[in-house]
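Questions regarding the structure given below will be posed in turn.
With one protein chain withheld, the remaining protein chains of the complex are depicted in position.
Letters A, B and C name the chains as they come in the text, with residue numbers starting at 1 for each one.
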Amino acid sequence: MGNLLNVGLIGTGFMGKTHALAWRNVKAVMGVGQEISLHTLCDMPEEKARATAVQFGFANATADWRAMISDPAIDVVSITTPNQMHRDMALAAIEAGKHVWCEKPMALTLDEARMMEAAAKARGVTTMVGYNYIHNPAFRHAQRLIADDVIGRVVHFRGWVDEDYQADPDLPWTWRARIADAGLGTLGDLGCHLISMAYGLCGPIDSLVADMQTVHETRPLPDGTGRGAVENEDTATALVRFANGVHGSVASSRSAWGRKNKLAWEVHGTKGMICFEQERMNELQLYTNEGPKAQQGFRTILTGPEHAPFGNFCPAPGHQLGFGDLKIIEAAALLDGIASGTPPYPDFTAALEFEKVIHAMAQSARDGRRVFLQEV
Amino acid sequence: MGNLLNVGLIGTGFMGKTHALAWRNVKAVMGVGQEISLHTLCDMPEEKARATAVQFGFANATADWRAMISDPAIDVVSITTPNQMHRDMALAAIEAGKHVWCEKPMALTLDEARMMEAAAKARGVTTMVGYNYIHNPAFRHAQRLIADDVIGRVVHFRGWVDEDYQADPDLPWTWRARIADAGLGTLGDLGCHLISMAYGLCGPIDSLVADMQTVHETRPLPDGTGRGAVENEDTATALVRFANGVHGSVASSRSAWGRKNKLAWEVHGTKGMICFEQERMNELQLYTNEGPKAQQGFRTILTGPEHAPFGNFCPAPGHQLGFGDLKIIEAAALLDGIASGTPPYPDFTAALEFEKVIHAMAQSARDGRRVFLQEV
Amino acid sequence: MGNLLNVGLIGTGFMGKTHALAWRNVKAVMGVGQEISLHTLCDMPEEKARATAVQFGFANATADWRAMISDPAIDVVSITTPNQMHRDMALAAIEAGKHVWCEKPMALTLDEARMMEAAAKARGVTTMVGYNYIHNPAFRHAQRLIADDVIGRVVHFRGWVDEDYQADPDLPWTWRARIADAGLGTLGDLGCHLISMAYGLCGPIDSLVADMQTVHETRPLPDGTGRGAVENEDTATALVRFANGVHGSVASSRSAWGRKNKLAWEVHGTKGMICFEQERMNELQLYTNEGPKAQQGFRTILTGPEHAPFGNFCPAPGHQLGFGDLKIIEAAALLDGIASGTPPYPDFTAALEFEKVIHAMAQSARDGRRVFLQEV
Partner (left out) sequence: MGNLLNVGLIGTGFMGKTHALAWRNVKAVMGVGQEISLHTLCDMPEEKARATAVQFGFANATADWRAMISDPAIDVVSITTPNQMHRDMALAAIEAGKHVWCEKPMALTLDEARMMEAAAKARGVTTMVGYNYIHNPAFRHAQRLIADDVIGRVVHFRGWVDEDYQADPDLPWTWRARIADAGLGTLGDLGCHLISMAYGLCGPIDSLVADMQTVHETRPLPDGTGRGAVENEDTATALVRFANGVHGSVASSRSAWGRKNKLAWEVHGTKGMICFEQERMNELQLYTNEGPKAQQGFRTILTGPEHAPFGNFCPAPGHQLGFGDLKIIEAAALLDGIASGTPPYPDFTAALEFEKVIHAMAQSARDGRRVFLQEV
């Protein structure tokens, strides 16, 4: 590939657009040396691919993802399609020796994800899964605060991730409700993001006990012929134990009215606490048991150039990054991984661990018992 | 007792003072017809009782709680001593035919609490346990919103109650760390308050799975001779299922730096959500799926005279009640119970249910299995 | 009066009740040595006075405030009636040698207030005006932070005080709209509270330029005969210069929808900033340019026993004082003033300065020019 990295992107929806923009901007924003070429955009039907390629600035368009993946000119493939297609696309790309940037969750089932991970390892390509929230400068700063012992030894963790896109009981039934199409429910859509943050803050989870519930058990079929069953979970909650001895809990709901992206957590330490919520993604809450008691309080840290790589976007603190900006930082991590040979984080191997957790939650909820991650 | 209710109060500490003030003010604030006489204040040593009786406005002082309880002039006994003394005091008061206002938790063990409940029922006296937070006009309004179907059918509950009074690893060992003296840890101090709110919002809990942890396993002995074991839990978390089918979780920590009274919850409904946190006890957060989507959002309701009985304190909204004010409302509920013969809420029978839950959490954590409340 | 202070209270409305409760509780809460006797309650008609005296615990009731004031048994008079009666009552009480606790504003006009101040000074009685918000432990802590140089030299001040009790254009006309009955509008009701805080934080104001506006120029007459003119201001704003060289601004509106008690300010210093808002009266926001830049942020300090005299109410931080509690602290300051002979703050002399400011604002707005306080 020389110094030109040719990108093939599959999907032009929500995440497809963020990948396209990340690829467009990673060099300009992050100052990476790597030249990026927006080589081919793939979507169906082909007219849509062509029109969107013009809009996004891709040189070529296709409706045939297999053809694109097998094109020798392509160096890296972004996979942003619905989850049930991730496996085949990722396996094909890996087989073709391409680097892969795949949206989360990796696949519908853990078996599929394992297959993808094994293939990538065997073939030696660089992979990355789209856990964008852990690339937030606020999150990275939280990790630094913990590493620098600012809150002491971590002793407890709590996390939540809620949205309301399935809160309305009158929403029609869609493929999201069928396990064969969607896999897990709120855990796959939202829960795994929370797990990626939990791992980044407290390390691997060792075991858990979970409960889950389908709040809206049926939904009206769109064709008016009755009601269809919702097979996967609307809510899921687990008591977790991390390998380092920290206890905590994680919870997720896709039926939580008013929550738009309430991915939030708090890390309790022996000297302080850090809290975060994605709906205010440029803020970090920090409490430390320092200084006069009468002046202690949670402080709201607004991210800025002190919190790398915020300064790549803006030299002024308090001026706010957006959701799409996280994807640019993520792309830089992928590029760094490709260039250095050191896997970016999280590659398929690391991300597989997150996805084990959500599947362990489902298993625990089904079986009514504690599940150890090592058995998953 | 005619129209004069003679009060005997045991304890002059944190809660003792709030009881004294509640008795002093319940008529003036709430306009109840009942005349209250601050008859006798009991503490040890007697000089302290005497001095505090003068301050609080009690007519008599004693260091002998048994004598006070057996005084025929006394109609109602407030018990605000450390928890390990609740049982004997309550049983003696009940036996003497007094009404009892006892601070939470009822007792160190569930057996003790059961004994108290049975005695009260047998003797027919009016009892009340000091679950002050459920008397907050904000809380009562939340209950009304749910009853009025403002958020639809309740489908999920989450609650937390955290403080940081045991967060510092260097705090010396105290009796709070010994089960024989303190019973449960964070569950007894804090957790039961959360359960009282959970019951008020979602009804009885049917079963749960819990985990708990002693974060600081030993503490320096105050006499400098080494370190003493902390026998009870610093943190506890449970997955709960309510009898009405609602799922959820509850969590408590006494080692959560920065949290001073973070008793918080959220109730998810099919049409909206209500959230609350005690550190901002005059606010309620409400989201409803109503009106134009572009104008929807969580609204911060500031309590005021629209939220009875706020108006008894102040006719102006946004002017804030304080912690002590909740105790005045609570006293009015007790008086109403005494006058009407209808048990105030929560009497020993109702409060026993809350305390079953925290003991069930401890049992589940110890046994590593789901515990059904009916088996407790 | 020996060690018994006999209180006469005029008025049983919003502020009357808070005075009654303050007198009831100041000894019990604050531990002052002074015995308080709730001697006589005055309101009209006499039946109302009698019924309320029973509720509030006053020994006597009357509808004749002149008789009460001239009763030799009375030591101190609380005046909580509508503003237009303050002057006559205060002058009578002063003449009778009573101490006076008068609600703000002192009077309808500055001339009346001056008369009251001169009379009090001449007679040597202790006086106090009900600027309750400056007795908040959070406010006192802010003053300490400034005195301790925590935010460096103060360089700027901004304050606001808004409510919405006159926001609805359809509210009927009342006496509040007539200058002869009400004097100033939002400035008298709300603005003077803000000025009391500005003085406590930045010292005396030297000059100002103001603007004011009657937003709703007429209101429907309650008898349906048409519309009556609103003579006084709904909003008022001023650019202020303090004697110490600090510049700033103050603003008030009684027509600000959604604001229930939005008395808020921020003090800018050379090393930090402090912010406060009364709707969250148990919180103080503090920013200091200290420690690593990456960890700086506004911290939310929850008041607690570290912030005297919070501990007199509750030994637990984050457990919240209420509006009424401020009045108890205020009463203690008055008692201290009576006992010590040192005027409590603010006595009629100090409070007159606050009221000069609001009248100076009105004058500046009318004349369209800068007004110096020394000329008022």
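Just so we're on the same page, a residue touches a chain if its C-beta (ideal position, glycine included) is under 8 Å from a C-beta of that chain, and two chains touch if they have at least 3 such contacts.
What you are looking at is a predicted structure, and each value in this text was computed from that prediction instead of being measured.
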| item | value |
| --- | --- |
| From C:T270, C:T342 or C:Q374, residue that would touch the chain that is not displayed | C:T270 |
| Among A:L4, A:A28 or A:A229, the residue in touch with the chain that has been omitted | A:A28 |
| Option touching the unshown chain, where C:R66, C:K121, C:R178 or C:H247 are the choices | C:H247 |
| Identified contact with the non-displayed chain, of B:G13, B:G33, B:G97 or B:G297 | B:G297 |
| Residue, one of C:G13, C:G33, C:G258 or C:P292, that touches the chain absent here | C:G258 |
| Positions on subunit B where the hidden chain makes contact | 141, 145, 150, 284, 286, 292-302, 306-307 |
| For subunit C, residues in touch with the removed chain | 151-152, 155-156, 158, 160, 167-169, 209-213, 215-216, 235, 237-239, 241, 247-249, 251, 253, 255-259, 268-273, 287-289, 296-298, 368, 370 |
| For subunit A, residues in touch with the removed chain | 13-14, 17-18, 20-21, 24-25, 27-29, 31, 55-57, 163, 259-262, 278-282, 302, 304, 313-325 |
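The definition used in the following text is that only the chains that are shown with their structure count from here on.
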| item | value |
| --- | --- |
| Partner chains that subunit B and subunit C have in common | A |
| Per Cα centroids, the chain farthest from subunit C | A |
| Interface composition of copies subunit A and subunit C: same or different, split at half | same |
| Relative orientation of copies subunit A and subunit B, as a Cα rotation angle in degrees, nearest 5 | 180 |
| CA centroid of subunit A to CA centroid of subunit B, Å | 41 |
| Subunit A and subunit C, separation of their C-alpha mean positions in angstrom | 53 |
| Contacts with 2+ other chains: residues of subunit A | 296-298 |
